[in-house]
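Note that one protein chain of the assembly has been removed; the remaining protein chains are unaltered in position.
Chain nomenclature is as follows: A, B, C and D, assigned in order of appearance, with residue numbering initiated at 1 for each chain independently.
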Amino acid sequence: MILPGRAHVGHILRYVGRPLVWLLAWDVAVTAVWYFVGPGWVEFPALPLTLLGSAVAVYLSFRNTTAYARWWEARTLWGAMVNASRTLARDALTLLPDRSLAVTVAHRQIAYVHALRMHLRRQAPWEELEAHLGTDELKRLRSVANVPNAIHADTAVLLPESRPDPILLATLARTMSDISNAQGGMERIKNTPLPQQYATYPAIFTHGFCLLLPLGLVESLGLYTPLGSTVAGFLFLALLQIGNDMQNPFENKEDDVPLTTLTRSIEIDLRDMLGEHHGLEPVKPVDGILW
Amino acid sequence: MILPGRAHVGHILRYVGRPLVWLLAWDVAVTAVWYFVGPGWVEFPALPLTLLGSAVAVYLSFRNTTAYARWWEARTLWGAMVNASRTLARDALTLLPDRSLAVTVAHRQIAYVHALRMHLRRQAPWEELEAHLGTDELKRLRSVANVPNAIHADTAVLLPESRPDPILLATLARTMSDISNAQGGMERIKNTPLPQQYATYPAIFTHGFCLLLPLGLVESLGLYTPLGSTVAGFLFLALLQIGNDMQNPFENKEDDVPLTTLTRSIEIDLRDMLGEHHGLEPVKPVDGILW
Amino acid sequence: MILPGRAHVGHILRYVGRPLVWLLAWDVAVTAVWYFVGPGWVEFPALPLTLLGSAVAVYLSFRNTTAYARWWEARTLWGAMVNASRTLARDALTLLPDRSLAVTVAHRQIAYVHALRMHLRRQAPWEELEAHLGTDELKRLRSVANVPNAIHADTAVLLPESRPDPILLATLARTMSDISNAQGGMERIKNTPLPQQYATYPAIFTHGFCLLLPLGLVESLGLYTPLGSTVAGFLFLALLQIGNDMQNPFENKEDDVPLTTLTRSIEIDLRDMLGEHHGLEPVKPVDGILW
Amino acid sequence: MILPGRAHVGHILRYVGRPLVWLLAWDVAVTAVWYFVGPGWVEFPALPLTLLGSAVAVYLSFRNTTAYARWWEARTLWGAMVNASRTLARDALTLLPDRSLAVTVAHRQIAYVHALRMHLRRQAPWEELEAHLGTDELKRLRSVANVPNAIHADTAVLLPESRPDPILLATLARTMSDISNAQGGMERIKNTPLPQQYATYPAIFTHGFCLLLPLGLVESLGLYTPLGSTVAGFLFLALLQIGNDMQNPFENKEDDVPLTTLTRSIEIDLRDMLGEHHGLEPVKPVDGILW
Partner (left out) sequence: MILPGRAHVGHILRYVGRPLVWLLAWDVAVTAVWYFVGPGWVEFPALPLTLLGSAVAVYLSFRNTTAYARWWEARTLWGAMVNASRTLARDALTLLPDRSLAVTVAHRQIAYVHALRMHLRRQAPWEELEAHLGTDELKRLRSVANVPNAIHADTAVLLPESRPDPILLATLARTMSDISNAQGGMERIKNTPLPQQYATYPAIFTHGFCLLLPLGLVESLGLYTPLGSTVAGFLFLALLQIGNDMQNPFENKEDDVPLTTLTRSIEIDLRDMLGEHHGLEPVKPVDGILW
C-alpha cells in the first residue's frame, strides 16, 4: 500500500511512463505528417471522438469502481480477520477452562494468519511456520492442498480437549467459522480475477482511443496537438492504470493490501493479550510503501 | 471462466464477429450510396445521434453493472458454499461424538455440492452420485423435484443420530441453514433472469443505433465512414455482448462461474480434512478456460 | 415475470404504444407547421435540448436503478422465504421430538406462504386456506388485520408443545424470526411506493422533453423530423416505462415477482421433504409469462 | 409520505414555486435588457454553461442518491422495528413461562415505539405514554436523556423475572438487541445530517447556474429565452428540491417516513397477537398524505 504524500510528479510520470512516451511520439508523428504532408491525410472530424470517448468512459468508470470494490473488500476481509483473531484469543482466554490450551490456540492463530498471507501470495510458508508449529504437523501440512485451512481445522480439533461447556464450545465454533468465511472471501478474490472482458477490453479501447486522439484534434489544435493530445491521453491512461493496480490486491506488489503489516499487527495484539514480552514492532514503511 | 491473458485480438474479433461483419457491410453500403447517388439521400444530422448515444449508454451501463453484479453474487454464493462446506466438515469432526458419522456427513456434503452443480446446469447427476450415495436413496431422489435439497434434508436427519449435545446440534443446524441459504440464492439467480425489458431493449437499441451511425457520420467522415462507424459500433456491440455473457452465470458456457473447479476444490479440501489419500488434482484450465 | 424470448418488436411497440402514437402525431404536426407555415414559428435551438436531455437522463437513470433495486429486493426476500421455509421444515423434522407436530408445522408454513401471497396481492385468501387450516382458526383470522402474521404467530405457539430441548426451540425461534423479517421486508416494499417526486416527475419531464424534441430538431432534420424525433422519444419513453413496470413488484401484473410460482415451489419442496405423494407440478408459464 | 396519484401539476408548481417565480422574473429581465439595450451586455457563450451544467449534475445526482438512501434506510430501520416488535411479542408469548408477563412485555413494546416516534420528532411523549406506563416510571423517565432507551432497558429488567430457561432468555435478549440496533440506526440518521458541503453547495451552485442560464441562452433563443430558461431551471430546481425533501426523514413534514402509521400498525399487530379487541383502525391518509 502506497502511503499518502509520496505521489510526486516524477512518480506519476514513471507510473504511466512507457505508454505515455509512445503516445507522445505518435502525437508528434501525426502532427508532423499534418504539417509537412498536408491536412487531408490525417484529419478526422470530431463527432466519433466524443462518442468513442463516452463509451470508453463507461468502460473505465465501471472498471475502476469494480477494481476498487475488490481492493476494499479484500481490505475489509482482512479487517474481519483481525477482529476474529482478537475475538478468538479473547474467548479462548475467557471461556476455556484451561489457560495453557488458550495460549496454544492464540499461537496457532498467529501461525494461521502468517500461513494465510503466504498462501495468498503463493509463497512457501515453511520457514515462517517452523517457529510456531511442531515438525509432525509441518510434515503433514506439506501434503495438503490448502495449508491455512488445514492449520485451522487442526486448531478446531484441539478446542473440545479441555471439555468446555458445550455452549462455550459453540461460541468458539462460531468464531472459527467467521475466520473460515474471511479466508474463503480472500480466496474468492484471489482466484476469481475480474472477467477478461472487463480486464482486457478497456485496455484495448483506451489505447485505440489514444491513437485516434491526435487524428481528431490536429485540425483544430494544429501545432499544439502533441501537448493537448498527450495531456488528454495521460488522463485516460492513468484511469486505466489505476484499475490495473487495484484489481488484484494479493500479488506482492506495492499496491497490495498490506498483508505483512496486518499479520504483524495481529501477532502483536494477540501476544499483548497473552501478556507476553515479545519486543515486536509494527511494520515500518519502506520508501513510503507499506507491505 | 476465461483466464487472464487469453483475450488476444483474434478472440475479440470472433467475440462480436458476426454482427460486426454485418455492421461493416452496412457501413460500406451507406458510404457507397452517399458517394455514388449523392449526399441528400443518406445524410442525418448530428444532434439525435448524440442524444440516442447517451440514452443507449444509460441502458448499457445499467445492464453491465447489473449483469456483473449477478455474476459476482453467484461467485460469492459459491464462495459461501465453500466456506460452509469446510465449516460443516470441521464442526462434524469436532463436535459430533461419533467420528464415523462425521465422515459420512462430509462425504454426503461432497455428493451434495456435485448434485447442486448438476442441478444448476440442468444436467442429470445420477452417474456422479452413484459413487457417493446408496441405491435406495438414489431411487428415492429420482422422484423429487429438487435433488440437492433432498440430499441436504437427508443429511440433516442423520445429525441427531449420535445424540450430540443439543447446543452442538444447534450449531450444526445453523451451518446446514447457511448451506440452504447459499443454494437458495443460486436458484434465485438461475430462475430469475434479468427482466426482459433490460435484456431485450438494450440489444434492439444498440443494433438500431449502430444502423443509424453511418447515416449520421457520412457527411463529415466521407470515405472514412466505414472505419469510424465500425470502430464506434464495435465498442457499443462489445459493451452489449459483455452484458450478455455475464448475466447468466450457470449455463455451462465459457463465461460461467467455474462450478466444476469449485466443487472439485471443495471435495479436495474436505477429503484433506478427513485425512484421506484421494489423489485428486485441482481442475486444470482447458484452452485458457476454467469450467 | 416475462420469460426470455418473448419481447418481439410487436410486443415492444404495444409496450409504449399509446404515448408513441401521440408523439408521432405531434412530430408530424410540428414538421407540417414548419414546412407549410415557415421555420420561424417552431424552431428551437439546440442547447437547451442537450441540457434538458441530460437532466432528464439523471432522473430516469436514478429511477430505473431504484425501481430495479426494489424488484430485485422483493425477489431476494422471496428467496429468503424459500430458504427459511425449507429450513423450518428441515429443523422441525430433525429437532422436534414429535414427527406429527413437525408435519403440522410444515403444512402450516405452506398455508402461511399462500396467505402471504394473497395478502401482498390484496386478494381474499379464505378459499385457498380452507384446505390447510381448521374452521376455528379461519374464523378468528377473519378479525385480524394481518392474516399471514396471525397464522405465523399461531404456528409459533405450537412449537413448544412437544417440549423440545430449549436450545432446539431457540433454533426454531430464530428461523421463525427469519420468516418474520422476510415478510416485513415484503410489506415494506408493498406499502412504501417510490416517493411521489421520483415517481411523477420523471414522467412529466420525459413527456415534456418528448414534446420539445421535434421543435429542437426540425431545423436540422427537416422532413426527417418525425423519424428522428420518434426514435429518440421511443428510447426515452421505454426507459420511463421500464421504471414504471419494475417499481411495484406485488401488483398481480405480468412484471410481478412470480409469487404463484414461488409459493407452489415451496409447497412442492416441503411436501417432498415430508415424503408425501402430492402430484403437484411447478407452475407453467402462460403466454411466456410466469405468474 | 405523499401517496401516489396526488402530484398534479398544481402541486408541483407550488412545490418549487417561489424560486421558480424569481427565476422567471430574472429570465424576463435578462431578455428585456438584451432586447432593448443590446446583446453586447448580456451574452455569455455556450461552453461554460455545459461545463457548469455537468458539474452541477454531478452534485445533484450524488446528493439525490444519498438523500434517497437515507430515506430508504430510515424506512428499512422502521421495517426492522416492525419485525422485531412482532418477534418480541411472539417469543414472549411462546417462550416465557408466564403469560401475564408476556402481555406486559408486548404492551411495553407498544409504549416504546410510540415513545421512539415522539423522540425522533422531538415531541413530548408524556401524554401518550400515560396510557401504557405507571406514574412511577413516567416520573423517572422525565430525568433521563433518552426516553425510549430507558423504557427499553426497563423492559429488559422484567424479562428474567419469571425465571425462563437461560437459552430462551438469551433468545429474547437477542431480539431486544435487534430493537436497540434499529433505534440506534434511526438516531444516527436523525442526528447526523448530510454533511454541510453536500447540503449547501448544491443549493448555491444550482441557484447560481439558474442565474447564468438566461445569459447563456439569450443569444440563441432570443425572445423564447424566458420559456427555455425557466423550463430548464425548473428541472434543476426540482432535482434540488427532491434532495431537500428526502434527506431528513424524521422532521414531521409531509415527506417523512410515516411514523404515525407505522407505530399504529405495530400496535394493531401486537394487540391482535394478544387476542385483544382493540377497535383500532390503520391510520388514514389526510389529503393524500400518510403521517
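Criterion: a contact is a pair of C-beta atoms (placed from the backbone, for glycine too) under 8 Å apart; a residue touches a chain by one contact, two chains touch by 3 or more.
None of these values were measured; they are calculated from a predicted model.
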* Please pick, from D:Gly17, D:Gly38, D:Pro195 or D:Pro282, the residue that touches the omitted chain in the full complex. => D:Pro195
* Would you indicate which residue among D:Ala55, D:Ala124 or D:Leu223 is in contact with the undisplayed chain? => D:Ala55
* Asked: Which parts of chain D are in contact with the chain that was left out?
  -> 44-45, 47-48, 50-52, 54-56, 58-59, 62, 66, 144-146, 149-150, 152-153, 156-157, 159-160, 166-167, 169-170, 173-174, 176-177, 180-181, 183-185, 187-188, 192-193, 195-201, 204-205, 208, 212
* Structure fact -> Where chain A meets the left-out chain, the residues are 1-4, 6-7, 9, 12, 46, 49-50, 53-54, 57, 60-61, 64-65, 68, 71, 75-76, 79-80, 82-83, 86-87, 89-91, 93-95, 165-168, 170-171, 175, 216-217, 220-221, 224, 228-229, 231-232, 235-236, 238-239, 241-242, 245-246, 255, 265, 268-269, 272-273, 282
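Simple rule for what comes next: only the chains that are shown with their structure count from here on.
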* To do: Quick one: report the Å distance separating chain C from chain D, using the average Cα coordinate of each chain.
  => 24
* Mind pulling the residue numbers of chain A that touch at least two other chains? => none
